[in-house]
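Removed: one protein chain of the complex. Kept in place: all other protein chains.
In order of appearance the chains are A, B and C, and numbering begins at 1 in each one.
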Amino acid sequence: MSGSIFGRRFTVTTWGESHGPSIGAVIDGCPAGIKLDTEMIQRDLDRRRPGRSRYASPRRETDQAQILSGVFQGHSTGTPIAILIPNQDPKSGDYDRLAAVFRPGHADYTYQQKYGIRDHRGGGRASGRETAARVAAGAVAKQLLAELGVAVSAYTYAIGEITIDPARFDPALIEANPLAMPDEEAAARAAEYLDQLAAEKDSAGGIVECIVTGMPAGVGEPVFEKLDAMLAKAVFSIGAVKAVEIGSGVQAAHMRGSEHNDWLSFAEDGSLAKQSNHAGGILGGISDGSPLKLRAYFKPTPSIGKVQQTVTEAKENVELAVTGRHDPVIVPRAVVVVEAMVALTLADYLLIGATSRIANLKRLFKP
Amino acid sequence: MSGSIFGRRFTVTTWGESHGPSIGAVIDGCPAGIKLDTEMIQRDLDRRRPGRSRYASPRRETDQAQILSGVFQGHSTGTPIAILIPNQDPKSGDYDRLAAVFRPGHADYTYQQKYGIRDHRGGGRASGRETAARVAAGAVAKQLLAELGVAVSAYTYAIGEITIDPARFDPALIEANPLAMPDEEAAARAAEYLDQLAAEKDSAGGIVECIVTGMPAGVGEPVFEKLDAMLAKAVFSIGAVKAVEIGSGVQAAHMRGSEHNDWLSFAEDGSLAKQSNHAGGILGGISDGSPLKLRAYFKPTPSIGKVQQTVTEAKENVELAVTGRHDPVIVPRAVVVVEAMVALTLADYLLIGATSRIANLKRLFKP
Amino acid sequence: MSGSIFGRRFTVTTWGESHGPSIGAVIDGCPAGIKLDTEMIQRDLDRRRPGRSRYASPRRETDQAQILSGVFQGHSTGTPIAILIPNQDPKSGDYDRLAAVFRPGHADYTYQQKYGIRDHRGGGRASGRETAARVAAGAVAKQLLAELGVAVSAYTYAIGEITIDPARFDPALIEANPLAMPDEEAAARAAEYLDQLAAEKDSAGGIVECIVTGMPAGVGEPVFEKLDAMLAKAVFSIGAVKAVEIGSGVQAAHMRGSEHNDWLSFAEDGSLAKQSNHAGGILGGISDGSPLKLRAYFKPTPSIGKVQQTVTEAKENVELAVTGRHDPVIVPRAVVVVEAMVALTLADYLLIGATSRIANLKRLFKP
Partner (left out) sequence: MSGSIFGRRFTVTTWGESHGPSIGAVIDGCPAGIKLDTEMIQRDLDRRRPGRSRYASPRRETDQAQILSGVFQGHSTGTPIAILIPNQDPKSGDYDRLAAVFRPGHADYTYQQKYGIRDHRGGGRASGRETAARVAAGAVAKQLLAELGVAVSAYTYAIGEITIDPARFDPALIEANPLAMPDEEAAARAAEYLDQLAAEKDSAGGIVECIVTGMPAGVGEPVFEKLDAMLAKAVFSIGAVKAVEIGSGVQAAHMRGSEHNDWLSFAEDGSLAKQSNHAGGILGGISDGSPLKLRAYFKPTPSIGKVQQTVTEAKENVELAVTGRHDPVIVPRAVVVVEAMVALTLADYLLIGATSRIANLKRLFKP
């Protein structure tokens, strides 16, 4: 494989280019017997869909997912689930003059170096459009997780320098708000900031935060496939991510052991409690049963209207102002992509971890 | 596999517990014909070895690596390279009273939840001792990289709040200095800080920075095995890492597109130059030929002498002061481990990426 | 993954059920720059297509393959190649009464045991229809092999007890003849035998032989991924295969060392020759540069019109005569499937083996 396959047991292959006839995903290894809600898949795709606000690309896509296999009478059968999403509004003409230009901050140059050929239309395979396939597959993973009581929720934590205030956190805003920012005041300021950037033909970065609840303890495969390492890889595989942190993350480097260690204690009712969660729900690469917490740091959208310097395949130095349909900030649409990648990772490692003890195998095979 | 195997083509399996008779690594997939310098392997092991300064655990280990297979007349043969490192100074007695206690910030509780059994002595498999095997394997990977002109170098970027000043950067200090901190002034302040923490029976975190030079363009496997994603996973698999960033990393979230994009231009001599390297040498998950740059954020050592609250397997709440032999800061010894994980990742993806074009296969098979 | 992904570097995922809307394949890891002949893909699909003779199922499928991604301006781009084949003539009604019956010799019972649910229509995922997706992917692999001078050719070696006579071997008959049997006389006798079986509502098994020419020496990954082992797995993954042999195969068990060993000698022109090829082109799991030779033994088609005894999901003993559209012998249509699986394996191991020496990496990365 060349990197378009994700996961070891709950495995997703995505395929498709921005301006091809369609894109898609194939899930191999989804356990049989899950009642699949196709509307839920569509709902997640809608959260990522372009054209819904002035802070997103105006490309018009309905992103109607078609399930072609692996589901019978509404349930997963254990065989591969193929999902196809037609591309309805490619405007390749927009890109013709970019065919021979290496846009700054884009993968044009590196794809050319690697493959010697690239589908330049709309960024080809490197387009964010590929993540629609991830979202569809992630929605299936979420339904598997839901059967086990696990829920994944992400939101915009920051746009540029504007971060949400936990004291004003309102989960209803995640889907209500075009910026997926669960703090009304911060969202308003971020909108203003983005309008200003748009006027300047510039773009913003930001931060997505993701919380997982209901996570059982004991999931993760040390020493190389620690749960945090696999989550980091999954989230880092989303274009534009430049950093990932778990729990205390970056701040951990500046703390003392006595501040950072999460103390354990049994409550009077016998339940185990942690007095803090700097670990972000993972110790030694294995989940500890408390909520997982991670953040992904996104760079600003590289396609900007401002004039930039760059080069062409013909080895000329040129000036370039990228026009076309672009997102002034990618973060709000990336929120559901982060959820998808986290859900895919957890589905995979729940399956892998299920048989870590011989007692588990005995329960399943000697009933 | 359950996570102790790393890599797809240049594959490393590590094994061993902190207080077992030995630990080791097996490399499968090392190309044949590399002249292997065993002294270089030893030199890297020495950089990680405990007992060399008052800022490291006093455990006495010579960490003499033995190569048991895969090398003939000084060259790799293409068959598995097995490396064994005896454990010489386990003091399991120190840990007996910890057998039933879940130390805060450690993996004791999560291993017990996952496996229902654990070798508690010295942290067992979760001990940092396991990373000696990574360092040995990483030293082989570095020799492969050297054949291709690629060099990996890491150092302590920060301890606690004390960071190096690029203006005072002195590479000679990386190995000369017990803190692996290439800025004499910062290192002196960090030493003072660590002495103070030691007096308070506390510990520090910090940051490791890693630079790779000589990297060819075109390496990395989008969309899920992007080079940055795989580096992040590799580095995140080191215990105590809580965040990883590539290039501009965390700062990218706060920048504008016009600031962040690296402009390209051809110099008069025809060479391609980037006017900045916020990308950290990777675009779209593929190396662009400029230096790779990443940082790993480490939490403070969880084993501290200060009294903490925690619980036992017998479901008691207890107070605990961890004595024994521990590092007041893990960062200086982790520097060479970061190098190893980066080198292992690059060796793997250079092999994987070598055949991305049919023209390459023709050159090799139709000479 | 749950087994629908094949290969490590040239990786194929197939999906789809016999009576779903479509089936398909996704190839991840095809090197960039291969000029892809879509008519050649179609030609291979036509060789497997049902409804072409009275010795094949009368199901009407045009098997028109659509390439949805990974190809740009007629060339592979290195990104996933998605191929979709619509199902045009499912007649699920034929199967309704079989929904609760476990047909002898079929996978009905085992799928039910494994998954607790199955798409019973037309055999669902276990149908031979799935192999159309393999053939399409195999045709891409063959084009990669052709670039390196490697050619794969299979044919019917035997039907029932009737085997071809090497002295009458006529390669033109492989495609000309509905039984894919390159010996006119044997083919005539086999046709007669099949007519007789049809009259008796019974079915036949047979043998497919496959020859690979132009194979470079040095391909295969001992000790577990020996080239013969991987070819055996690949061919054994075709439904109805009960045995696979390489070179002398079954006969080897009865030979003496002095008979079996292939002697080597240099001809006067300096070329290396083998005086026999009992090895079938592979020694120690690595190709030796001579032609590969293997045979696959197929069981008779399990769907027969004769009355059989079996059981139902409701735990009744019943009698069953399978009607519907079935092949009296699967071998002629399986010929191109064997070719496909061999081609997919060789493409994979050529990619994997390309970098077995550091000298190869230097040639590619330090030009």
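To be clear about the criterion, a contact is a pair of C-beta atoms (placed from the backbone, for glycine too) under 8 Å apart; a residue touches a chain by one contact, two chains touch by 3 or more.
Just so you know, these numbers come straight off a predicted model, no measurement behind them.
Only one of the listed residues, C:G138, C:G160 or C:P332, touches the absent chain: C:G160. Considering C:P21, C:G51, C:G214 or C:G249, the position touching the chain not shown turns out to be C:G249 (whole complex).
Against the chain not displayed here, chain C makes contact via residues 1-6, 14, 102, 104-107, 109-111, 113-116, 125-126, 130, 158, 160-161, 197, 202-207, 217-226, 228-230, 232-234, 236-237, 239, 241-250, 252-266, 270, 272, 275, 278-280, 282-289, 297-304, 306, 308-311, 315-317, 352-353, 356-357, 359. With the whole complex as reference, residues 8-9, 31-34, 76, 78-79, 144, 147-149, 216, 222, 350-352, 354-366 of chain A touch the missing chain. In the full complex, chain B touches the hidden chain at residues 1-5, 7-9, 11, 13-17, 20-24, 26, 28-30, 32-33, 66, 68-70, 72, 75, 77-82, 84, 114-119, 124-125.
FYI, only the chains that are shown with their structure count from here on.
The most centrally placed chain, judged by C-alpha centroids, is A. Centroid distances from chain A, each centroid being the mean of CA atoms, peak for C. For this structure, the chains sharing the highest number of C-beta contacts are A-B.
The distance from the centre of chain A to the centre of chain B, with each centre set as the mean of the Cα atoms, comes to 26 Å. Mean C-alpha positions place chain A and chain C at a centre distance of 38 Å. Centroid to centroid, with C-alpha atoms defining each point, chain B and chain C lie 45 Å apart. Among the residues of chain A, those in touch with two or more other chains are 1-5, 14, 114-116, 125.
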